[in-house]
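Structure below; questions to follow.
One protein chain is absent from this view; the other protein chains keep their places.
The letters A and B name the chains in turn, as written, and every chain counts its residues from 1.
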Amino acid sequence: MGSNNLAGTSVNSTREMTRARAIKRFKWITISPIVVIFLVVLMPALILQLYFSFFGWTVYLGSWWDAEFVGFEIFEEVLTDERLGWAVIRSLYFSFGSTVGCFLVGFGLALLMYRPFKGNAFYYIMFIIPMLTVPIVVAYTGEMLLYQNGPINGILSSLLGHDIKVSWLADADIALTTVMIMEIWNWTPFSFIIMIAGLASLPKEPQEAAQILGAGKFRVFFEIQLPLLRPVILLALILRFLEAMAEYPKIWSLFQGGPGSVTETIPVLIYLTTWNYFEISKGAAQSYVVMILMILIVLGAIWVLRREKTNLDQMYK
Amino acid sequence: MRLNKRNKKYIFEGFRYSTLTIWLVIVGFPLFWIVGTSFKPDAEWFAWPPVYWSETPTLSNYANVWMGKEELTVTQYAQSMQKPWKALGNSTLVALVSTSLSVFFGAILAYGVSRYQVLTEARMFQLLMLRMVPPIVIVAPLSLHYSTLGLLDTHLGLILVYFLTTLPYAVWMTKSFIDEIPMEIEQAAEILGASKWRTIWEVVLPLARSGLVATFLFILILTWSEYLLALLLSKTEVVTLPVELSKYEGSTEGRVYGRQAALAVGITIPLIIIGIFIRKHLARGFSFGMVRR
Partner (left out) sequence: MAHIEFKNLRKEYGSTVAVKELNLEIDDGEFLVLVGPSGCGKTTTLRMIAGFEDPTIGEILMDGRVINELEPRDRNIGMVFQSHALFPHKTIYDNIEFGLRMKKIPAEERRIIVKEVAEMVHITPLLNKRPGQLSGGESQRVALARTLVTKPSTFLLDEPLSSLDAKLRRELRAEVDRLHTRLRTTFVYVTHDQEEAMTLADRIVVMNNGEIEQQGTPMDIYSNPKSYFVADFFGSPSMNLINGEIVEENNKLAFKNNQLKVQIPDHFSDKVSGKVTLGIRPEHVKIKTDGGEIQDVIDLVEPMGKDTLLYFKAGAERPFIVIIEGLVTNDFKSGQSVGLDFPDDKVFLFNEHGQRL
């Protein structure tokens, strides 16, 4: 430590110190607008949410600041509420299903397209369009295609020779799957562009080396490409999953949770509780539970992504 | 029979084009349908068997939705009471301003992170929280809070939340572009006598320009198509286009597919043009340093 103290007292490090100070000031200048907006916009909302979770209030009960402290009562009610449990399960089902669907299709297309071929650009442009389509537009397009007199039933009818009238949107058994298919249609391009970028960025030499050493196409894929792609694959899966957990425009605009409650995912349930039943406190407590759940999931995701990125940084040093 | 290399290639090519074409149909049919529907007269919207391509295409849906004119069509539906031009104005204002803020502050922060490590990598990832936690969990108390601040149903209110929720993408994406500008180029300018700001203005900005444009358009796609926050934080006064579109669904006159399609096509076309324009950079918006070049 002796020499370090020497360094501290040395006149020569003042420039470094002023520079370090300047960087620190710059850091605060750049972060402060974000911090300010966070503190002014989000922070009070988070506090209000906490308040409502502990003070029972619905819009029928007078001013919200007069609400009565009820301790963990609302949390207990929410946590023992089967409806929230089902909403979580439905959200997970919806997210897993659409994530896997998007990934499989997107990765498959990327594998067929990452090497240049005739028509490459045309297919690429066509395939990214669904992602550029506003989600609410996707919802209505889906409705127009799938409603009972819609073209999907029309095509099925002409293929099978008799009238088919599947109620894609009203049948409780398939409604959630229907919207999942729309989600897959909407977001396959997302997995597709990430995987195609990942495949294109893989170094060629190791693959060629493996080929020379006698590996066939499948071996090269499973032993070279796939392991090298792991970070990109995880990224594509994680981001898509998280975005699907928040999916709202399609499910809400087409189903509002129905038929029955088969499409009542987390966002829909919170919306209904808060804006349809006006049970603000219950909605807040549900939100809190979901927020903590999601934060845990996101922290896990961040941990995975950081580990992969550190790996990559070492590999491409 | 052993396949030689050439035959294998033919088989693969056949497989490739047939698979891609199948997906092309899956992607293309809904797009074809909504565009087709936007030109259909009222009677064909719900016809069975479905009308795949109208024999009597009409512009009346567009005229009705965008101009509020009824004379072009004989209709059982009342004239639309919606105001898409106002919504278009709202959407444009909110999307442009929030995207500009996001890219501006995002780029400055990204420069600091790239050159001076003002945020650690851990902090950079924590920034993603702003985007990754579903907004529904905060929107109810936020609307109450907004109403006390007078931000509910205002442009500013929406701009602020859009700024916060798109910032993580803006920072990560601009950083990926700034990282590609070698430090040595900046140092060369510096040693030739340029000040820090001069260096940023003459060297960094021109080199990052195309990346900044790509980031801007990328974020614009996100803010333009956002639905949930727009619906819950500004439903009545400051209505954006996606919310405007969803109002047709709840209209008392029943479902008006042609009108919806005409509006939907209008909302989506700008995004598709932008997206195709920046298609090479789209992956970067989501890659968070995971895709190496």
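Observations
Everything that follows uses one rule, which is that contacts are C-beta pairs under 8 Å (C-beta built on N, C-alpha and C of every residue); 3 or more make two chains touch, one makes a residue touch a chain.
The structure presented is a predicted model; accordingly, all values stated were derived computationally and were not measured.
For the chain missing from the display, the contacting residue among B:A43, B:L93, B:M129 or B:A194 is B:A194, taking the whole complex into account. From the options A:R19, A:R115, A:K217 or A:R307, the residue with contact to the unseen chain in the full assembly is A:R19. Taking the complete complex into account, residues 182, 184-185, 187-195, 198, 202-203, 206-207 of subunit B touch the chain not shown. Residues of subunit A in contact with the chain left out of this view: 3, 6-7, 10-16, 19.
FYI, only the chains that are shown with their structure count from here on.
Inter-chain centre distance (subunit A to subunit B, centres taken as mean C-alpha positions): 16 Å.
Interface residues of subunit A, counted against subunit B in their complex, comprise 23, 26-27, 30-31, 33-34, 37-38, 41-42, 44-46, 48-49, 52, 64, 105, 108-109, 112-113, 117, 119, 123-138, 140-142, 144-145, 149-151, 154, 157-158, 185, 190, 193-194, 196-198, 201, 231-232, 235, 239, 242, 245-246, 248-249, 253, 266-267, 270-271, 274-275, 280, 283-284, 287-288, 290-291, 294-295, 298, 301-302, 305-306, 308-309, 312, 316. Residues of subunit B that touch subunit A in their complex: 13, 16-17, 19-20, 23-24, 26-31, 33-34, 37, 46-50, 52, 105, 108-109, 112, 116, 118-119, 121-122, 125-126, 128-129, 132-138, 140-142, 144-145, 160-161, 163-164, 167, 221, 224-225, 227-228, 232, 241-242, 245-246, 249, 257, 260-261, 264, 267-268, 271-272, 274-276, 279, 282-284, 286-293.
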